[in-house]
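All protein chains but one are shown in place.
The block that comes next holds subunit A.
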Amino acid sequence: MEALDLARWQFGITTVYHFLFVPLTIGLGVFVAGLQTAWHRTGKAHYLTLTKFFGKLFLINFAMGVVTGIVQEFQFGMNWSEYSTFVGDVFGAPLAMEALLAFFLESTFLGLWIFGWDRLPKRVHLATIWAAAIGSNLSAYFILAANAWMKHPVGYTVVDGKARMTDLWAVLTNSTAIAQVPHVVGAAFVVAGGFVIAVSGYRILRERRAGGGADARTWRSGLRAALVMTAVAGAVVAGTGDMSAKLLHEQQPMKLAAAEGLRHDESGAPFSVVPGVEIPGLLSILAANDPGAVIQGADDIQRRFAAEFGPGDYQPNIPAVFWSFRVMIVFGMATVGLSLLGLWLTRRRRRGGERPLPAWFARVCLLALPLPTLAVIAGWLLSEIGRQPWTVAGELLTAASVSPGVSLTEVAISLAVFTALYGVLAVAEFALLTRYVKAGPQEEPALRPGQGDGDDSPALQPTLMY
């Protein structure tokens, strides 16, 4: 066991954990902003109920995304100082831009939104949640541009053993980023849509069991909106996933070979559904739009890399990449299929009236929480394990990226601290979310007179949302 291994585990654990909360922040922020806009436009009370209900769940989750994100900003320097020194000139730029252009926007306006319900004019208050949601989505773009550069470095030269940026525009419009951003952001909307679907399904079941049904319309409209969002975002994810596969063929052949378990260069390569079940020629079609195209195999790439970069093992953990790919596709498609089925079941009758949602489907809705979450985690494992053994493809090996002065003990301590802390927080977050979902929308106290006029109340009072 070396410091390198623990540092890799730490990065994997902290980053995957961070990404449990990020998709909800990205997608649910926009969803809540949309709900509040619907309330603003129509004045219908159930939109306000949904805004506040999902807004509260959004905030519980947002806190976790923020605090686990702080770690990301520091740990490149802590555990990966050689990497940081090598790439900072290029990789640091989108990170600095993310903080300056996105994080300030997100956090400042979210603070205004939380505490501004009765301090700001309604229209301005609506604008604050949109500004925060735009900030979250903008941050996704910058961090994904930085991440894409690791896999397909562009716009730089290497001088004196350090990468030097030559073209920021090239870094920000990296073809890998252009394919990756809509793919990951789309997936975030699928996760958020799935979250709302699951919560709505649960509320519908619970209120039916309680014999109520007063809120049926509320949950149905939330469910419908989430189903539409999930289906549309799912189409974006599938389309950009196809783009990404074609880019892998050109830029990251080893990852493609690992994802398909392809050992040797092959023309008319088959798509392997599971080991032993193959569809002839499909991989060549998917990767190159040509049934006869040659797809490179992992063992042959290994030989070529060894000739180019010197002896070494240039293959990632192939089974991990292979199975991550399948989990991502199957679970992702299942979520989108679930949303399409839901849209069909909740379609309007030709002569007015709504169909009651079948109870079995409300139960199926609960799956919309774990399925897309596992799919996005698998997607990251595919993407980042598949990048190994490089941190910057063709330029810097992971083994050469780690901090030379940091001891095994230090990394072990930090790995233990983060794992323990994150474990406790995961339990607390889950308990808190469950409690609020079970309790359902809270009775909002009557609004004070003068609300929304901003300056009438004599003094600032602790807010109810906080």
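Operating definition for what follows: a contact is a pair of C-beta atoms (placed from the backbone, for glycine too) under 8 Å apart; a residue touches a chain by one contact, two chains touch by 3 or more; residues count from 1.
One rule holds in what follows: contacts and distances are computed from a predicted model.
Asks: Report the protein name recorded by UniProt for the chain absent from the figure; options are "ATP-binding cassette domain-containing protein", "Cytochrome d ubiquinol oxidase subunit II", "ABC-2 family transporter protein" or "Protocatechuate 4,5-dioxygenase alpha subunit".
Replies: Per the UniProt record, that chain is "Cytochrome d ubiquinol oxidase subunit II".
Asks: Among the options A:Leu50, A:Val71 or A:Val437, which residue touches the chain absent from this view?
Replies: Once the missing chain is taken into account, the touching residue is A:Val71.
Asks: If I consider the whole complex, including the chain that's not displayed, which of A:Leu20, A:Leu48 or A:Ile114 touches that chain?
Replies: A:Ile114
Asks: Would you write out the residues of subunit A that touch the absent chain, in ascending order?
Replies: The missing chain touches subunit A at positions 56, 59-60, 62-64, 66-71, 73-74, 76-82, 84-93, 95-101, 103-105, 107-112, 114-116, 119-120, 159, 162, 164-166, 168, 403, 405-406, 410, 413-414, 417, 421, 425, 428, 432, 435-436, 445, 454, 458-466.
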